[in-house]
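Heads up, one of the protein chains got dropped from this complex, but the rest are sitting where they should.
Letters A and B name the chains as they come in the text, with residue numbers starting at 1 for each one.
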Amino acid sequence: MSAVPISYYLVLSAILFGLGVIAFVFKRNIITIFMAIELMLNAVNLAFVAFARAHNQLDGLVFVFFVIVVAAAEAAVGLAIVITIAQNRQSLNIERVNLLKF
Amino acid sequence: MLLLDHLWIVLALPLAGAAINGLLGKRWPQSAVNAVGVGSVSLAFLSVAELVREFSALPVEQIPWVKSYFPWITAGTFHVDFSLRVDQLSIVMLLTVSFVGLLIHIYSTGYMAHEGGYYRFFSYLNLFMFFMLTLVMAANIVVMFVGWEGVGLCSYLLIGFWFLKKSAADAGKKAFIVTRLGDFGFTVGILLLFWTFGSVDFGVIFGKAAGMPAESMAQAGILTSICLLLFTGAIGKSAQLPLYVWLPDAMEGPTPVSALIHAATMVTAGVYMVARMNPLFSRAPIAMLAVAIVGAATALYSATIGLTQRDIKKVLAYSTVSQLGYMFLACGVGAYGAGIFHLMTHAFFKGLLFLAAGSVIHAMGGEQDMLKMGGLRKKIPVTFWTMLIATLAITGFPPFAGFFSKDEILFSAYAGPYANKILWGVGLIAAVLTSFYMFRLVFLTFFGSPRFDEKTVHVHESPKNMLAPLVILAILSTIGGWFAAPKFWGGQDFFHGYLQPVFAGVDKLAPAPELAEEALHSLELQLSGAAVLVALIGFFVAWWMYIRKPEAPANLARSLHGLYTLVVNKYYVDEIYAAVIVRPFLWLSTNVLWHVVDEGLIDGTVNGAGHLARRAGGELREIQSGNARSYASWVVIGAVGVTVMLVVIWIRMVR
Partner (left out) sequence: MSVPFILFFVFAGIAVAGAVLLIVAREPIHSALSLILVMVSLAVLYLLLGAEFIAAVQIIVYAGAIMVLFVFVIMLLNAGVEERTDWSKLAKYAGLPLAGFLLIELAYWLARPAAGMTAALHAARGMGAAPTRALSEMLFRDYLFPFEATSILILIAILGALVLAKGDE
């Protein structure tokens, strides 16, 4: 059996990351934007695991572990903020959160 | 050798007086201001006297004595040190300036006693003495220029002493600006001087000039240019044609100022400068001729204006311009010694005339119009007699001082090495006019019946501190000429012998005299006789018109109405200047320099820069729109940029 070349995983990671960026720029719902961020993080995780495999080292996996932990913490706090914003602005449209301007 | 080594003391004394009075004198009583003001000048005079004593003990090789105190300007090859120079010429000037200055300071304590700003007056007067002494003792032309400009500044300050009076403030500005025109020529002359000789020091310049050939009448060279340019500065400072217009207006200043600055010292700076630069002038005959012509023309022109003036000070002002013309005529015909001699005697009798006029004005309670005076002879006798002595001196009656000096000038113009009989004729006619207007002044002021209300004007003699200088100057006007009486009059001609080393080169370069020695002597006697005769003619005409037939002047004025109006209005020169020069300049300044350059260009650039910054900032701040999607897009842009850069670097590394 021939194995899948690592570059395939990396390309997939790049595609997922790019899609995440597109969603980040285009969607208007705050929660959806947040989910796009999570998608980007996942893409990066995939890249880390692929590289860990490529170099036969476990350091990449350790890093993925930490990324997941941080993503969890960030999701918790971030969603708390989202709730607060939703209560304050009565809307989940990010374009309505526009007070920080000149 | 105290003062020879420390020449600066002579300068420091009046400067200290000016500083102390200026900074501290405001609340002092007049006696304290006097002590500082008069005291500093008397100390300066005493130090000059001591300097003369030390100087006369110097061996010949050490003259001229130059002391350099500190290097002032060093820029490439341009070195100017603050150095002072003492030779016979500067000794004569120092004595004249400091002594006459001292007398006028003493006089001012009386004249200005009831004026406000007393401390300011003495501060400026002391400052003037400082600058004038610097000018006289300068060892290079740049330090001389410092003194030159400084006396101009003090003249402005003192003419406009009563600055709240518009005519006085305007007169001060006029004096400064008109002399500035001449000073521009002077500055260019200094530049040419440096460019030609590589130094501004007199010793170096004269040494190099001695090796240069004389230029001819046919062709002007660099020396002629330098001399003409320097002379334009003298035209301004010494009020010759065409830059004399400021001197009559300068009479707005207090009378002691007119006496000191505009008769005895500042206006003579031009003559001193020409005499000092005689090695250059002697090698530039065209320049000498120009000096002589300007001097003679001014002497005559100004005398004509003086014939018709009503204000006593204005008559004396035009007389000063005229006498300065005589001094330049002397220098122009190569008789530098005669010019300086006349400068000295003029300081005596013109200073006396102004001080006496001030005494008259003081007695009349401020009246300056002679047609409102009259019959003052018995009421203010001391003033009368001193003024009469001064008049005799200025008109050239023997044995008073003016006779010897004026006579010598006319003789040199007639028969000297650079003689020009036309110029002599002009000088002779000017002498007639001088005699006439001076005696007119005396007769109108002191003789006849009073033409004023004796009840409202209490004519009183001046206090002693004003009369004493008058008497001293009268004595000097009498005996002052005897210093230089030529041998055949019985004198030793001490003066010319003394100054001989300074003017040594002149005789060498002069064309040989046409006549032999004895023939010259008899010629001189004849010319002297002519000069005295001419003075007597003036006296008689004045006596006729103002004593014998007092209605004659009015009749004459009526019959020569057109000419009279022209002369009384000073040939409308001021009006012509205003229209031809002043108004176009004002238009140029306002419309071009102000509106276009200053407001448009400079303000426009500065304000424009500000507006640009503002607009740019305004545009840029719109980036922070508050819209998070925009921010997200910017983040993506940044990410793209970074990845592109990484790719580029990676490609380069792989290659």
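Following the convention adopted for this analysis, contacts are C-beta pairs under 8 Å (C-beta built on N, C-alpha and C of every residue); 3 or more make two chains touch, one makes a residue touch a chain.
Please read all numbers here as calculations on a predicted model, not as lab measurements.
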**Q.** Those residues of chain B which, in the complete complex, touch the missing chain
**A.** 625, 627, 629-630, 632-634, 636-637, 639-640, 643-644, 647, 650
**Q.** Touching residues on chain A - with respect to the absent chain
**A.** 1-29, 31-32, 34-36, 38-39, 42, 45-46, 49-50, 52-54, 56-59, 61-62, 64-66, 68-77, 79-84, 86-87, 91-93, 95-96, 98
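Keep this in mind: only the chains that are shown with their structure count from here on.
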Q) Considering the complex alone, what residue numbers of chain A touch chain B? A) 21, 24-25, 28, 33, 94-95, 97-102
Q. For the complex, which residues does chain B have touching chain A?
A. 621-622, 624-629, 632-633, 636, 639
